[in-house]
Structures are given as structure tokens and as C-alpha cells.
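A single protein chain has been omitted from the complex, and every remaining protein chain is retained in its original position.
Note that the chains take the letters A, B and C in the order they are written out, and that residue 1 is the start of every chain.
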Amino acid sequence: MQLGMIGLGRMGANMVRRLTKGDHQCVVYDLHPQAVQALLHPGATGASSLQDLVSKLSKPRVLWLMLPAAVVDENLALLTPLLEAGDIVIDGGNSYYHDDIRRGAELKARGIHYVDVGTSGGVAGYDRGYCLMIGGDKEAVQHLAPIFATLAPGAGAASPTPGRQPSDSSAEQGYLHCGPQGAGHFVKMVHNGIEYGIMGAYAEGLNILRNANVGKRSHEADAETTPLRNPEHYQYELDLPEITELWRRGSVIGSWLLDLTAGALLQDPKLDHYAGRVSDSGEGRWTINAAIDEAVPVPILSAALFTRFSSRGEGDFADKVLSAMRQGFGGHVEKPAQQKKLED
Amino acid sequence: MQLGMIGLGRMGANMVRRLTKGDHQCVVYDLHPQAVQALLHPGATGASSLQDLVSKLSKPRVLWLMLPAAVVDENLALLTPLLEAGDIVIDGGNSYYHDDIRRGAELKARGIHYVDVGTSGGVAGYDRGYCLMIGGDKEAVQHLAPIFATLAPGAGAASPTPGRQPSDSSAEQGYLHCGPQGAGHFVKMVHNGIEYGIMGAYAEGLNILRNANVGKRSHEADAETTPLRNPEHYQYELDLPEITELWRRGSVIGSWLLDLTAGALLQDPKLDHYAGRVSDSGEGRWTINAAIDEAVPVPILSAALFTRFSSRGEGDFADKVLSAMRQGFGGHVEKPAQQKKLED
Amino acid sequence: MQLGMIGLGRMGANMVRRLTKGDHQCVVYDLHPQAVQALLHPGATGASSLQDLVSKLSKPRVLWLMLPAAVVDENLALLTPLLEAGDIVIDGGNSYYHDDIRRGAELKARGIHYVDVGTSGGVAGYDRGYCLMIGGDKEAVQHLAPIFATLAPGAGAASPTPGRQPSDSSAEQGYLHCGPQGAGHFVKMVHNGIEYGIMGAYAEGLNILRNANVGKRSHEADAETTPLRNPEHYQYELDLPEITELWRRGSVIGSWLLDLTAGALLQDPKLDHYAGRVSDSGEGRWTINAAIDEAVPVPILSAALFTRFSSRGEGDFADKVLSAMRQGFGGHVEKPAQQKKLED
Partner (left out) sequence: MQLGMIGLGRMGANMVRRLTKGDHQCVVYDLHPQAVQALLHPGATGASSLQDLVSKLSKPRVLWLMLPAAVVDENLALLTPLLEAGDIVIDGGNSYYHDDIRRGAELKARGIHYVDVGTSGGVAGYDRGYCLMIGGDKEAVQHLAPIFATLAPGAGAASPTPGRQPSDSSAEQGYLHCGPQGAGHFVKMVHNGIEYGIMGAYAEGLNILRNANVGKRSHEADAETTPLRNPEHYQYELDLPEITELWRRGSVIGSWLLDLTAGALLQDPKLDHYAGRVSDSGEGRWTINAAIDEAVPVPILSAALFTRFSSRGEGDFADKVLSAMRQGFGGHVEKPAQQKKLED
């Protein structure tokens, strides 16, 4: 099939490569002409503008947007007037599903199909394939099946689930039509919310392992500090790169995120290259919003989100309130920051 | 009554003053002679050593220890050989109740009564009185009733609870025999666990109020940052000193901790005098331990404890793990710390 | 002053009584005529319809809505056509502040002032006064000052904050103009979010105290159950009504919510009259939404909200997922519900 790709960042560029490798034709466009140049190869044609892009596509046109969520609407505003009834616009980025619902209705009024695709797989997707969570009307989604099948990892990417009957379910190929507009990004949103929780679970556990030697460090005895009652229980020097490598084989907590963690710790056992300021790109927040609207309790997923906020200093004022209260009722004066405890 | 006080810090010294004002006789001792000197006044006699202290008390002796939890056992080891059957030792500090159970049994073998008293009230206790949570055998606790009655705030400190019948309950006076050894510190421990939770609730809420102007700040649009969807909803400049003062009158969340917070914000509206490194002195930890042993869910109290740990940088390594994972799957590079966002 | 009150439920009716006691004139209206009848007394005139209500008010009219948040908009739609430029509409209920911002703009187009008032104090407000958090334009708020001053508790409701200079701050009277439209309900929203956290802190702590006798109960030893390692540490039978009464005097955690808790436990020490299905009326949710928009970490306030969701069974499906996973990897079969453990 032929497809126009708008946005040639990390994700978009790799998706084009995977598509052309699968014998699809791509016309590619990016605000930065050098990104277009860099991607030209057999199967991939460059476009110099949205107009140029649209003119190079045969009808019904298929346009895939792979852009930061914040700029999708402005691009759609430019793109839509260039399209015709029957064309298909796909948002493969991380849009808020509320926007999909709105956009789907707006484009439907012009006869244009809007399909939202939550795309997981990260920078490894070119090799491993992309997991695609799809929302939109059935007709458009079916039309795009060859594209989805090429981008997706394929059935061989996981062992068969015991008890699953032979079927034409595309889920086993790695893509799924989840429901009407927004359903794809809704499922991807929750996917990312889960991802935050899993990541946080590993991170907290590794922090406990790293501090298993706390009994070796000297501790002061004053009214402000709780002495460690049993320092003999915390005399371990644990090797995090080896332990994460170990867990990759046979343990209950094996996962792709663990694979990546083992790789990162191998390169940098103390993770000194990182400051620990953790970004959040929206889906984690929207997941909690959805849970609240649904009255679903999410103590784990929300804790994971708030940990990220705190990592960026957003809780500092609240901490100051605590110190002020402690001084108020107990005359407690804040302890000066000691020599940073994790320094070795 | 006559009482020997060991430990003349913030708490111990004020308790002596309140006792002598109530016509009790105190013999006072501290490792630092100047603390003894500073406290001498009618009703308070100084002692130069534990031996001197014990020799100045008539039998059965009453000894009140007001010491950091970490040094109680070593002081008891020195003190116990100087005592006789029938004497009463009180630990009024913040000991772990496990230690009370052990000490009670050890001292009982010598015929000495051990009484644990969880003491709340902080530096304001001299004026307001101390709330006393007491564990120990009935005989000793009853003997000490005049002491407790003087230290406690008295019935007038709170309005009568509707429906309460006239009774001889000492709870209405502000002291209570909660149960056998350890019961006093157990109740005080949970009291402090609750305190952490309440403090944290105010702190988080005030942080939300403080950031109600976030819509006025410029926000970048990139794949790493979620744009604020509705900046028009966050255009408020809220006056925290005035709001906390307001809430002190008639609101559902009025409390003594709120009174203190209003006072602190009045003096220092941005709390610039604090760095936000919040200590925890043990009871909060033990509260969670007890909850876990009892299988009681405590998501709020534990969150309050962990916030304190994080405020001291103890979560930094976990945050680095998150950044390393994000780089692994998404190629996300950590954003540098921006100009500190709360700076005005 | 003269004021029209729309909505004569628990809150509205008591506010009218407090206003007329303060020599204001009220015209009162409710969808249920019997609610109007029940409230007639010197100073309070009944109205049979919104038209009737409006016609009985002198200009500029002052109308106070005290309605469930869900029906404010439909009432405003009926009311607005009856009003004129210069009139003032007050929403004293628990509206979402987003709605205030929208309504304020809509009414401003007609020259009508819109004032949002977050009202705390509950059913005790008639006696204690109401804590009023106010948003709106300065002119309207100043015009309403006599009303607010009567509804508020007054300066005597709390002891003076140390260091506060004599001023004309209304916060000391118990009402405050917090900012433009929505600011009142924003502050009230966060107030309620804090309230959830404080309530939860007490509730969790009391649950720990209640289970301090867990060491007395028999425990099975099988691979599914962790044995209690130190049953001797959990042999206490603690008296919750007495302990909460105790804490009301001199402790750091004294508060009005504690007063109420002591009263409730006095009447029903095991709280057998309650099933523990806890409602949430919106502000707690919106508080978390605001925190997320602002990137403010709120682990405590969110835990308090999610506990309420769970109390209503909203987490059951997630729990089933856990059981299914445990069976999957470990062959663990769910244990049947034992005889309910808290039954005595």
C-alpha cells in the first residue's frame, strides 16, 4: 500500500523503514527538510510540504501523523483542507483520546476517516515490530490492515497462549481494532499508565537492594534520627547488574523492561549518568484522570505518577510545610543535608 | 509528690516546670550540668549524678526518664542497680513499645515497676498541658495519678463530648491508662503515625493552592512535556497565610496543626527558611510495621512516611532507574533541571 | 441586607436561620413547598416560584443558590432571564470551579455578578458559623460583606495567631475573598481534599489500634498465610472511645474531626451502625485532577480518595486479576472467606 508519513522523528522514521522493508510505498514529510533527506531510500519518496505530500498520494489517501501530541491539531488544521472524502488520517502519536473523539467527529463531517493508533515499542520497534492499539470506524481500519500487519511484530513474537483456538484475531499478530474513535489511544493510555507502575516497582525494589548495606554506615543517636535497630541485617553488598541479569531467566518478574534495566545497569552500575529527573509525557496523568472519572482505585499507578513529579522537585514546598509544622509543635530544627549518603 | 527527672531537654525541662508549678517536688538530672543549673527554681533540686539523684528521692522512688529513645537502655543499665523493689521507673520519651515489653519484664524481676508514657504536646505543653498515654501495671499507674493529673491539660482543654456521662474517666483530664507495659507507647506511636498523615494532607493541599497560578507560566511543547490543556483554569494567586488563617474558623479541617501552620506562613509566606528535608523520629516507621504485622492497610500513613524519606533524597536512585529505563525503550534523554519553577 | 435563598436542604435552611438571627431579611424558595413552609419565621418570607422569589427582592437583587452541584446549571438557566444587570448570584454549594469560570463569563455578558462561595462547617454551621471561601469580582464581594460577616464564625472562634498584627483581614472573621471567579470553590475543593486525607489518617490509625490484639487470635501455618512472628507484641485491648477522648486534650492531633470521632465512638464503639461504604461528593476527585494538572505530587490525598472507591467495591475486579495471576504462576487457590475476623 501507499502511505504518507508526517513527522520523521525517532518513531516516524523507523516506522517508514519497517513499512518499506515490507514493500509498502511511503511519501514522507517533516518540518525539517534534513529529516526528509535523511530518510530517502527505495520505497520512500520525499515531500517538500503538506501540499506536495498530499499531491503525491493516490486516492483514497492514507496519511499517518507521527507528531508530538501538542502539535497534532495545528497540523490537522493545515492538512484537512487538502483532503477529500474517503481519505484516511491516522494519528499514531500519543494524543489524548478526548481529542480523537472530537477530531473524529470533525473529520467525519467532511467524509474523512480518522483512525487513532496507540503505538508501543519504542526505538526497538523497527526490529521488534510495533504493538498497535487502534480506534476508528471498521471500514477504515480494515482498509489499513496491510499496513498494520507490516508494522506489527507478528504472531511469532510470543509463544502461543495455551488454550487459544486458531482464529483470525489480529491481536495475535500484534495489532487490534479496540473500538470506535479514541479507543486506540485509550488503550495505549492505560498501557502507559501500567508501564509507569511496572517501572516504578522495579525502581523501588532495586533501591532496596542497593541499600542492603545500610547497616555498615555509622548512624547518629539523637532525637531527630531513628537508629537502625538491627544493623546486622543490612550488611549485604548486592550486585545489581548481576541480579537483574539473573532475574531475566525463569523468574516471575521477567519482562522486556527488566531486559532494558539489566542492559542499563551493565553499562553504568550506579547510574551516575542520570540525575533522576523523570519526565512524564501525559498518558500517565490521563490514566489517573480516567480512573477517577470511573471511580476505579489506582493507588499503584498514581503513586508511580507522583514519584515522577517529586523527582522534579514539585513536592519541595509541601516538604517545607512539614518542616515548618515540626518546628512549630516540637521546636525541631531541620537537619542540614549530610554528605550525600549514596556517594561512594 | 516527689519525682526525679532524668533528661532536661526541651520536653523534660518544661515538664519539671509544670510539675513544680503544680506543687510537686522535682529532683532533676542531666548529663550536662548546665542544663541542671538552668532549671533550678523553687521546687526543683539539682542532682550531680544518677547516684546523687537516687539518694535524694524518698521511697518508693519515682524516676521519670525524658531521653532520646536511643539512649534509654544505657541509662536504665546505670540506673537499675541503684534502685529497690517498689520503685517506679517511667519512660516518657519516644521508645519503641517492644522495648517497653522487654524492660517491663526485666525490671519486674527486680520488683521495680516500669511505666511507659507516650507524651504529646510538644514545646507548647508547658502552657497547654501534655496528653499522656500510659502503659504499665495498675498499681504503679494509680500511684502516679497526681503527677499525671498535673502534667495533663485538664478537662477544660476541650468542650465536653456530647452524650458523655459524668464519670471518673481520666481521659477527660488528658491522661489514660491504656493497658499493660508498652500500651502507652503503642498508642503514642499510632498517634504520631496519624500526625504524619495529617501533616502531609495539609502540606499537599497547600502545595496545590500555591501552584494555582501554573497557567500563567509558559510551557514548552515537546514530546517530553505534557502541555497544560487548560491554562485558563490555573490563573489564581492564592494567599496562603490568609487562607490558613481563614480555615481556623468554622471549617471542617480546623486543628492545632493548622493553627501552627497559619502561624508559620504568617512569618514566612514562602517558607524560604526551610529546605524541606524532613526528619522522622521512629514512630511513623513503627506504625507502619505494626500495621503490616496486623495486616491493616495504611496507604495514607505509609505515603506520609515515604514522602519524608523522599524529601531527604532517599528515592534518588530509584528515579535514576526510571530515567535509565526511559532511555532504554524510548531514547528519552533526561531534561536538564530548568530554572527552578517555584522561584518568583 | 436582603437575600434570596434557593435550596433549603440541611445547609441552606440553617444558613437562612443564621442570617435572620443576624437581622438580615431572607426570601426563601425550594422545589419542595413543604421545605419553604417549614422555614417560615420572622425575617424569612416564602416564595412559591423563582419568579415569585425574584419579584420579592429589591434591586440590586442578591440570590444565594444552595443546591447539589448537579442541578445548579439548570436552575441558573431558569433564573438568569428573570434577573437584571447589577444583580448578584451566589453559588454557595459544591460546584466545580471550572463551572464558576464559565458561568461568571456568561453572566457578566448580561451585567450580572457571579460569586462562588465554598462553604465549610456542615450541619454544625448554624451554631459555629460557616467558613466562607469566596471568588468573584471585588465590587460584588464587598457589597456582600454584611452577609458574609453574619454567616462566618467571627474572630472569637479561634485564638489569635501569634504575631498577627491588627488588620482588617476578614480571614480572622472566617470569610475571605480568595480571588476571581472560581477561586472560592478552588480553595474549598482543596479544603475538602485535605479533609479526605485527614479523615483517612485517623481512620487508618484507629484501625491499627483496634487490631492491637491480633496476637491473641489463632493463626494457621500454611504456605498461603504469613504467621505473625511476634504475637506477644499484639496483646492489647485498646479502648477507642477513651483514647479518642484523651487525644482531644493537649495532643498534637487535636482537631474538630477528632472531636466528632470521639463522639461517634462513644455512641457506637465498634461502629456497627455503619457498613463502611464511603461516598465521595466530587471535591476529592477534582483536587487530584488539579494536582495532576499542576504536576503536584499528592500521594496522601489520592490514597484517601482511592480508599473511598475501594470501600464501595470498585477495586474488586483488580483483586480478581491478582488472584488469577497467582493461580497462574503459583497454582495458588484463593482461600475461602473465613468467618469475618472483626466479629466479636
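Simple rule for what comes next: contacts are C-beta pairs under 8 Å (C-beta built on N, C-alpha and C of every residue); 3 or more make two chains touch, one makes a residue touch a chain.
Fair warning: this is a prediction, and the values are worked out from it, not measured in the lab.
K.L.:
Shown chains touched by the missing chain?
P.N.:
Missing chain, whole complex, touching shown chains: A, B, C.
K.L.:
In the whole complex, not just what's shown, which of B:178, B:252 or B:265 touches the removed chain?
P.N.:
Of these options, the touching residue for the absent chain is B:252.
K.L.:
Looking beyond the chains shown, say which of A:22, A:179 or A:313 touches the absent one.
P.N.:
Only one listed residue reaches the unshown chain, and that is A:179.
K.L.:
Among A:34, A:58 or A:230, which one is in touch with the chain left out?
P.N.:
Of these options, the touching residue for the absent chain is A:230.
K.L.:
Considering the whole complex, not just the chains shown, which residues of chain C touch the missing one?
P.N.:
Touching the missing chain: residues 9-10, 68-71, 94, 96, 122-124, 199-200, 202-204, 206-207, 210, 221-227, 229, 256-257, 260-261, 263-265, 268, 271, 273-282, 285, 299, 303, 307-308, 310-311, 313-332, 334-337, 340-342.
K.L.:
So that we can see where the missing chain sits, which residues of chain B does it touch?
P.N.:
Contacting residues on chain B, toward the hidden partner: 252, 285, 288-289, 292-293, 295-299, 302-303, 305-307, 309-310, 312, 314-315, 318, 329.
K.L.:
What residues on chain A make contact with the chain left out of this view?
P.N.:
Residues 97-98, 101, 120-122, 125, 128-131, 133, 152-155, 157-159, 161-164, 169, 171-176, 178-180, 182-183, 186-187, 190-198, 200-202, 204-205, 207-209, 211-212, 214, 228-230, 232-239, 242-243, 245-259, 262-263, 266-267, 287, 290-291, 293-301, 303-304, 306-307 of chain A touch the chain that is not shown.
Throughout what follows, only the chains that are shown with their structure count from here on.
K.L.:
If you average the C-alpha positions per chain, which one ends up nearest the average over all of them?
P.N.:
Centre-most chain by C-alpha means: C.
K.L.:
Can you tell me which chain lies farthest from chain C, using the average of the Cα atoms as each chain's centre?
P.N.:
Farthest chain from chain C, going by C-alpha centroids: A.
K.L.:
Calculate how many whole Å lie between the centre of chain B and the centre of chain C, each centre taken as the average of the chain's C-alpha atoms.
P.N.:
Each chain's C-alpha centroid was found; their separation is 28 Å.
K.L.:
Would you pick out the residues of chain A that each touch at least 2 other chains?
P.N.:
Where chain A meets two or more other chains at a single residue, that happens at 285, 299, 303, 307, 310, 314-315, 318, 329.
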